[in-house]
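The complex is shown incomplete by one protein chain, all other protein chains being positioned as in the whole.
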Amino acid sequence: MIRINCPFCGERDHSEFSYGGDGSIVYPALDAPVEEWVEAVFQRENIRGVQTESWQHVSGCRQWILVERDTMTHEIHSVRAAHEGVAKVLEAGK
Amino acid sequence: MSASRLPDGGRIDRSTPVNFKWDKQNFSGFAGDTLASALIASGETIFGRSFKYHRPRGVMSAGVEESGAIVTVGRDDRRDPNVKATTQEIYEGLNASGQNAWPNVRTDIGAVNNLMSRFFSAGFYYKTFMGIPPMEWGKGTGIWMQYEKLIRKAAGMGVASREPDPDTYEHGHRFCDVLVVGSGPAGLAAAVKASLAGLDVLLVEQDFELGGDYLNQSTPEAELTRTAALKALKEAGATVMTRTSAFGLYDYGVAGLLERVTDHLADPPQHTPRQRFLTVRAKHTILATGALERSIAFGNNDMPGIMTAAAGATYVNRYGVLPGNQVVVATSNDSAFTAAIAMAKAGASVTLLDARESLPGGAAKLLESHGVNLKSGSTVLEAHGRKGISNLELAVKSSNGWSAGETLDCNLLMLSGGWSPVVNLLSHRGVRPVWDSQNLCFVSPGHDEPIQMAGSANAVWHTEDCEASGAAAADSAIAAINNQTTSIVVPATGGWESPIEPLYEVTVEGRKLKSFIDPQHDVTADDVRLAHQEGFVSVEHLKRYTTLGMATDQGKMGNIIGLALMAEALGRDIPEVGTTTFRPPYTPISLGALTGRGKGAHFKPLRRTPIHEWNLAHGATMTEAGLWQRPWYFARKGEGITEAYIRETITTRESVGLVDVTSLGKIAIQGPDATEFINRIYSNAFAKLPIGKARYGIMLRDDGIVMDDGTTWRFSDTDYFMTTTTAHAAKVMVWLEELLQTRWSHLKVHVTSVSEQWAGSAVAGPKSRDVLSACVEDATTVTNDALPFMGVIETRLKNGAPCRIARISFSGEMAYEMYVGSDYAESMMDLLWESTQTFDGCLYGTEALGALRIEKGHVTGVELDGRVTIEDAGLGAMVSDKKSYIGSALRKRPDLNRVDRPQLVGIVPKDRSETFKAGSVLCAEDKLEGHGEGWITAVTHSPSMGHWIGLGYIKGGYNEWSGKTVVAADPVRRGNVDVEIISPHMVDPSGERMRG
Partner (left out) sequence: MTRFSAWSVFRNGLSGQSGWTRQWRDPEPKKQYDIVIVGGGLHGLATAYYLAKNHGQKNIAVVEKGWLGGGNAGRNTTIVRSNYFLPGNREFYEHSLKLWEELSHDLNYNVMFSQRSHIALLHSPAAIDGAARRYNTMRLTGTPDAEIWDLEKLKQEVPHLNYGPDARFPIRGAAVQKRAGTARHDAVAWGYARAADSLGVDILQNCEVTATTRSGDEITSITTSRGEIKAKKVGFAVAGNTSRLWQMAGFNTLPIESHKLQAFVSEPLKPLLDQVVVFGVGGAHFYISQSDKGGMVFGGDIDWYKSYAQRGNLPIVQDVAECAISILPCLGRVRLLRHWSGVMDMSMDGSPFICKTPLRNLYLNAGWNYGGFKASPASGWYFADLIANDRPHETIEHFNLERFAQGVILDERGAGPDPKLHG
């Protein structure tokens, strides 16, 4: 069981969360060219090692979070709110 | 009879006899006995049969590593196959029997296989059974499958019950600072030290008694130390669990535990579960899991009457049973000395064969003082006997290995080929054990896991050293938890006076021996050599080719010997050949325990709407829709489903009908940027949706394929109410949250799932407005002017319940969706139904709902199957060209815009009296093969049209096919039916009825 330290709820079993995907992807503007969208939607670096990924605390606070996790060992290096504004507020409050 | 119950000694309670059955015969033992100890005491020697050759199997150990005495316990629906007799406690009325044998384990017809064993070498089945013998002629798999039937019958071990398991199981969760696995000298010392340091300690022991190896020792000091430790633990408040196996270690210090709650009870209380599965999250884990003694490979080393040396001592010291009175102990290390002495003390004549040529004088003297006859430089070459060992042939060390020696009579042979620390749980973490060439075993390497090995699990052999090792492990855990760095003195590994010598297999030039290394699967030393000869030299290939270590003991006894023999064949050292890896579980764990209560009706949540009981009270037959139960149809007297839904459809078209639509997803979308947000997620224009209006919307995925559809109602500048399909409610909610939090966090929008807060009913049919007028507080709010097509209002019902109503239609009739707070659901239905009845209206279910929507050509999830575009679904008008939205880029990809893509159409049978089925493939008349031209998604009898109709997709759409005959091919069910393709909008295509 991976234990994820949700910035809102504290440390919880990963079974409360659902995995999103590669959290480093920056989705293009809605009117961006098709090629940019193909790249963002279909292409993955698929890192073996530490990657940034998105999870949602779906059975908890329902917040999306960005997790730096090693895909080989499952070790988590950092967790932060995915919502930029919220992440900033939390960071400032530390 | 050579085995006997000793008059005194041991931990059994001789004042409490326990009666049980073995193979239908009555036996008795004492409280504290295992099935194995009680049966040995009663003189039983054969407990099972091996997998392949059906050779007789006796008790080989006294614990979980048992590979011989595998039996079936219980019967009927409480039948447990493959139980290790060495771990099964006896209880009054226990009913055990032999397995994998006919007529019984003592006389087994299957033993004829043993005569054929020269042909049944490792992997022989890969070389034959393919075709007609002798040259494997033929084609295909037919011949193999004939052989396979016979092989399957012969294979397998016990017979599982065919009845549902009547017992219950529980799941639990725990946290602790330190999890200590094993309550032997190391585990107890660790647990005491950690609890005294104020840590929250959980100590688990797989045995029914605490103490581990203390229990196998006969000295009063052992018992004193044990009881003192238990007292200290109790005082310190540690949690101690017996009959609890730590079966696996997982990420983040999580351990899986199995507690056997009632498996030892004659008459378990009703309220207790049979077993508990606990998920424990420990900050630190101490594995004081002990070590397992290894066998030695020599001729017939699998015979009943042969067990490990420590097992022999355990039966004497713990169970008060002398398993034989003429004992030979064969060893390669010092550990067997105490076992030999224990047997001698219990009155047996004992000969100790030590493979090492010289022994320290002290040891020899000690052995002799107890009357043990010592033969150094010798071991066993071959065991003999009919159904159990009666004598053995010695092997004597000579200049070039072993040579055959004298013959000794014996009825119990005890073996010690060395010890393997139980590193299994650490191995679950992906840590690969390393070879310790001093102690000839695999041990834990350095690693980063918050796990400490202690005691003999770390190759520390003496009891006092194990205690120190446990304490040191506790110190490490304490330091780690308190973030301290301290230097901790860890006792050195080993501890034997004279070094162990490698002794894996005993052979003599020119002798053919059947030497087993996996006694359950009948893997022999020759099989390992054959694997080498055929190139299966990696450990993993060896395991798979010979099946070594794949039996129910998972290689606990034999793996190391196999590895050593492969190393020898390759002329390399053991570590060069490989290491052993172990997978969870450490000991097998029932699927019932893993399941807990999530079975039967509780397998998945059952979702019922707040109108559920009301529906049932009004005659609904329910159907499954995902996790939901929804009304399927409301049969009146004498009606089946067909009559009911046709009546409901007609009534709705002609008067009015009500249907529970609560299962639709409902999402409140609020905030200053709500309009912008909605405009981005729907393909059609939403920016100008007026307040007080609803609009049908289609949502695409990023890849431009349709995700979901629904309506969105606008209540104010900043307040919207979205409905989704039942199937995608959760998915859409997650999607909106993801967009707002990860992609568009600058948008000021809040989304809230209100699916469970609002209960809803559709009111459909020409009389729907009349029904509504009779139900709302103020009838003027629902007039055609006040509430036109696609209009939305918030108002109150007559009974005062606040409600929201939109005039939207899925049925194609003038229709409304009305929602009230869930607590008012039944009162809303009462009101609506009272009024509906005055118009001879009806309640309808999903079957009529389907008929109504198919007649209209409205799509649902079966049409929007995750592969269709908006245009495919005939909803091209729902695309705004003036904006960008999710999916607008990728829907432009070339293949999604081909003109020959399948498009939504209506389908009618050419002969209007015919029926046809959804799931049929649409084929051109002249090409009834291949992938066809399209497919049928939904069918219904259409009361409006008087015959069967359907929806589906066909390449090019109905313009391409109108007037042509198409075949609805359904070879798996209905056969072929000629159909015609028409517009999907089969009833009221202009939509006058819903607007009227």
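So that you can tell them apart, the chains are marked A and B in the order they are listed, and the count of residues begins at 1 in each.
One rule holds for everything that comes next: a contact is a pair of C-beta atoms (placed from the backbone, for glycine too) under 8 Å apart; a residue touches a chain by one contact, two chains touch by 3 or more.
Owing to the predicted nature of the structure, the values given are computational and were not obtained by experimental measurement.
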| item | value |
| --- | --- |
| Residue, one of B:P134, B:P269 or B:G362, that touches the chain absent here | B:P134 |
| Hidden partner chain, touching residue among A:A29, A:M72 or A:V89 | A:M72 |
| Contact partner of the left-out chain, one of B:E357, B:E624 or B:E834 | B:E624 |
| Touching residue (missing chain; options B:G592, B:G671 or B:G821) | B:G592 |
| Where the unshown chain meets subunit A, residue by residue | 1-2, 13-15, 18-19, 21-22, 34-35, 38-39, 41-48, 51, 53, 55, 71-74 |
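We take it that only the chains that are shown with their structure count from here on.
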| item | value |
| --- | --- |
| Subunit A-touching residues of subunit B, taken from the complex the two chains share | 250-252, 254, 279, 281, 680, 702-703, 734, 737-738, 740-743, 745-746, 884-886, 888-890, 892-893 |
| Contact set on subunit A toward subunit B in their complex | 1-3, 13, 18, 20, 23, 27-34, 36-38, 40-42, 54, 56, 58, 62-64, 74, 81-86 |
